[in-house]
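The other protein chains are all here in position, but one chain of the complex has been omitted.
After this line comes chain A, so read on.
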Amino acid sequence: MSDLDLSLTPNQEVILSALRFRKRYGLEIIEAIENSGGKQIRFNSLYPNLKKLEKKGFVKSEWGNEAPEKHTGARRKYYQITGTGTKALETKQQLLESVAYWMSEPEGV
């Protein structure tokens, strides 16, 4: 139980991948995923997933320098992957690698 939970859902994995080399805001994450031909993620499921990742400590957020939106006064937030997030992503990729290379033991030897 004390082990750190590094599990990721497919959507969270894609989001973390989009943040791997640079910090991005929500819409930019969606654009990055769409334009790279990756697994499509729904607009409405992006933000709940980002908050979950933030709670898990896989990403951290900071306010952008842009002026608040003129109608709502809402500010932009940039998300950045953390060390734990990178570790979670690597663990997932290692798992996929080991699944790919796994072979059954030869029988009757």
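Quick note on the criterion: contacts are C-beta pairs under 8 Å (C-beta built on N, C-alpha and C of every residue); 3 or more make two chains touch, one makes a residue touch a chain; residues count from 1.
Note that contacts and distances are computed from a predicted model.
**Q** Suppose you had to identify the omitted chain by its UniProt name; would it be "Na(+) H(+) antiporter subunit B", "Cytochrome b6", "Cell division protein FtsX" or "ABC transporter permease"?
**A** "Cytochrome b6"
**Q** Just the residue numbers, please: which parts of chain A touch the chain that's not shown?
**A** Chain A touches the chain not shown through residues 1-2, 25-27, 43-44, 47-48, 51, 61, 69, 71-77.
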